[in-house]
Every structure is written in C-alpha cells, then in structure tokens.
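Every protein chain but one is kept in place in this view of the complex.
Chains here go by letter, A, B and C, matching the order in which they are written, and residues are numbered from 1 within each.
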C-alpha cells in the first residue's frame, strides 16, 4: 500500500526498476518456446483482463510475421485442432477459464505455451512449455513482490517477453522490416 | 534490420535496455497530465493497433480507481462532452483518426492528453498536454532509434508510462489495494 | 438438415417467415422488463457468441437513450452493484458463464432480465424477469423448431426483441430522434 503521493517520474522509475534484469530472471526453456511457435499450424492466444491485452499485443506482431493467429473470444476464432498452439498467460496459473482452455487444447492434440509467475500450478501441469516470470500475481496485495498494484509487474513483463519472443522469431525468419510491412492491416 | 538470429533472453535484454532510463527521458508536464485525469468528468482512450491495446491496459486500471472510462470504438462508448478527457497515443502524432478525434474533443470543450514521440505534430498542436517518449515511430524502419521492429519501443514505453500515471494517481487517492479490489469486474 | 440448395431469396423467405408473429409468441412480463430498464442505475449486457452480438446491438441503442451501459468482458466494464440491471440472453438458459453472472448479479442486489427459449432453466430461476422466445436453441440440431442452423432463429428474434425494448423505452422517454442524435459516438 502506497504511503505518500508519488510523482509520475518516480512511479516510472519504480516500474522500469522492476523490469530491470528481466532477461536473467525469466525461467523456462525459451528455445523450446520458440520452437513451439515456429512449428504451430495456427496460434491461439488467451488471457484474462490486462494479461489478455498484453497477449493481443504479441498476437498482432505474430500476425505481422505471417502467422495465422487468433484471439480466443473473438467472433471469427475457430476451434483449435491438433498441431495448433495455445499461448496463454496467467500470473497465478489457476485462472479457471485459462486452465480449462489449456485442458481442451491438450485434449485435441494442440501444444500449450504458458507464461506465469510459477511452474507449480494447474496451468503449468498442462502446458507443454511454461515460461516463469517471478512477479506478484493479480491477487497478491501484500506488496512483497512488487511496489505496484496487483498484477501490474507481471503484465508489464508479459508485454516485454511477448515482444522478445517476436524479436527472436523475426531475427530467425530472415525477413527485413520492409518485408514485414505488407502484412500490416490495410483496411483501416 | 537484424543480421543474425537473437535468442529470447538476448532480445529481452535489448528490450529492457531500451526501457532503461525512461523516467528521465519522458518529456512534458506530467503533473499537468495527472491534473487533467483527476479533474476529468469521464476519460476516453483512443489509439490505433498496439498503441490502442496499451491504452486499454491503462483504461482498465483507471476504471479500478473508480473513474468513468470508455474506449473509443466500443459499442457502448457515448459522445465526449465538455469537461471530459481524451487520452490518445500516436508515435508520429499524425495518425489521421487520432488527430481527428483530438480535434473533435477540443471543439466540444474536452481536454486532450497525448502521448507521442514528438511535440511537433498536428496531434501535439491540438493537445492540452503532450507527454513525449523519445522512441522510434511505427513507420521508422531505419533502425536508428531502436533495435526493435517498427513502433515496438514506443508501445512498450506507453504501457509503462500508462501504469506510471495510474501509480501516481493511486498514491494520491489515499486508497489501499484492498480498497480498489471491489472495482474489478465481477461478472466474468 | 437441408436437403437441396436454397437460393438467398428463398432462405430470406424462410427466415422472415420464422420471425412472423413474433409479437404474439413472446411470453413473459414485458411491462416489468421495461420497468427494470427504466429503474436501473446502470445496465450490463452479457451473452455468448451471436447472442452477445445481438445484445451489443441493444446495448448501443440503450446508450443512445442516455443510459449508462456496459458490455460484460470489455476492459472498462466495472463491477455490478445493487440497483444495476444485468440483461442476459441464453437460448437454453444453461450457458455456464451466463448463469454464473446472473447468480453474482442477484447476490449483489442487482436485477436480472433474461431472454431465453424457456422459463424452466437455471437462468430463469435466477432472473427477476424472463422473456421467452419459443425457438430452437443453439445445440438443438433436430430441425424441429426451426429450418435454420443451430440457434439462428433465437438470435434473430433476440435482435428484434432488443430493438422492440428500445422502441418502447424511446416512445416513453418523450425524446425525438433529433434529441437522441447527440448521444451517438462523436470520436470515430
């Protein structure tokens, strides 16, 4: 719980400081994660609340790479099948709808790439690969893992990690920025 | 343009490195920005593509603070009126739909808080307050301002700055994390 | 199951025919339904898939009337409280997420207006008022209640009934069409 008013720049310093060193703190097999995306027939992303928005940012970039990407819950998102990849995020690894989606995905033969704050959870048990970002979960209001509100630190790290996955995939694709540009939506 | 495959952790190091020092690089009157949000009758957020997703993350937190928040383009978003605030983001400050929305907002007597990479743009001219994040814009593919693709660096900074605005507003509200919890959506 | 190709105009004749007489087939206390909307502090709409889209059409019109309306699942939708109204639709009245939302709404003291194909369901038990549209449900593929696919007939009726609720509310408001126009979104 904050004790006194904090300026925007001090808040920004806190936030940037909590992201510092993220590259050495992420746990899990990131090479296997890249492999899952590259081998996927289609990629489905699914997250609740702000985690879902962070994953949408990643999803848009994967679309720019030429992948066939869908956001769970959108009206034109089809059923997931064998060979597809479900990319999910849940700080606690216990969010009901996310765990259920992961279960369905594994049942049909799809892979599951999970991002979480722990690899000891129902979600991690189902996931093919789990990437762990040590950070406060949404319902942890003790203030011990972050000076920020609820799951903010995790959600910010999720945005950065999603873009790191994209960056790694992009550099492996051999495409230049100009090559990717024609993939950007042209009807808005 | 990337020259060789980069691992996820190296990509993450690049991304975290580009966010480093953001607190001292942000330009503009952040205190005035906070003031605009606190005085606003209602807050409307508007951004294209990934900037729009970043602003949605901010919008959700402002809702948690008890503000009346709307995302432009959602079906239940009403007309903006005098006394409301339009929070927009555009790397270049020239995105047509964003500039047009800013113009409408000023015409009806609403305030405009803009986040951009420059304060020399049609958007900045219309905005009540512009916060500037020095970073590559979406269409800058020269690679000089960022080692990342297109506007990624700006969009990441927008997520972090939006959460810094929230954090500053939260600490000024005098509310604890437990106080805010009941604002979270309870119907999903 | 269709036995032979049908032209668009023949399909349209089938669809219009299935909507015919809807006004005399709707069951439930429509006057009480209107009363619930008029007395509501805020209106929340919630439906899955195409039913959710139909309710969004209604939600937009209620916003035009000046009501404070939210779509469950949107990022800026706050918690529902005592005195609010939850407007839900479920053909079967058994959709898990919808029934759960109705339960939460009643627990906090909000009203629930349900549209369904039956008033003998978990949803109808929870609802303050249930309006019944006799029509096939989404999972009824027997073809006995409709010549159309799945829940199409119900979803079409839901669009029409939602607009009828709006029309009745509008005529009771005393406002002209010109009065409502300024409520339309002005930032797109």
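Details
Rule of thumb we're sticking to: a contact is a pair of C-beta atoms (placed from the backbone, for glycine too) under 8 Å apart; a residue touches a chain by one contact, two chains touch by 3 or more.
A quick note: this is a predicted structure, and the numbers were derived from the prediction, not measured.
Every visible chain touched by the undisplayed chain in the complete complex is listed here: A, B, C.
The residue touching the chain not shown here, chosen from B:11, B:75, B:113 or B:157, is B:75.
For subunit A, the residues in touch with the chain missing from this view are 44, 46, 56-57, 59-60, 63, 69-80, 86, 97, 101, 104-105, 108, 182-188. Residues of subunit B in contact with the chain left out of this view: 49-50, 53, 73, 75. Although one chain is hidden here, its contacts on subunit C can still be listed: residues 1-2, 4-16, 19-24, 26, 30-31, 33-34, 48-50, 53-54, 56-57, 60-61, 64, 141, 143, 148-150, 152, 155-156, 159-161, 163-168, 170-172, 176-178, 180-181, 185, 188.
Operating definition for what follows: only the chains that are shown with their structure count from here on.
Taking the definition of touch as given, a chain qualifies here only if it contacts subunit A and subunit B alike; those chains are C.
In summary, the pair subunit B and subunit C forms a contact in which both copies contribute largely the same residue numbers, shared numbers making up over half of all those used. In whole angstrom, the spacing between the mean C-alpha positions of subunit A and subunit B is 20.
Centres computed as Cα averages put subunit A at a distance of 34 Å from subunit C.
Subunit B and subunit C have CA centres that are 34 Å apart.
Multi-chain contact residues of subunit B (touching two or more other chains): 56-57, 60, 185, 188.
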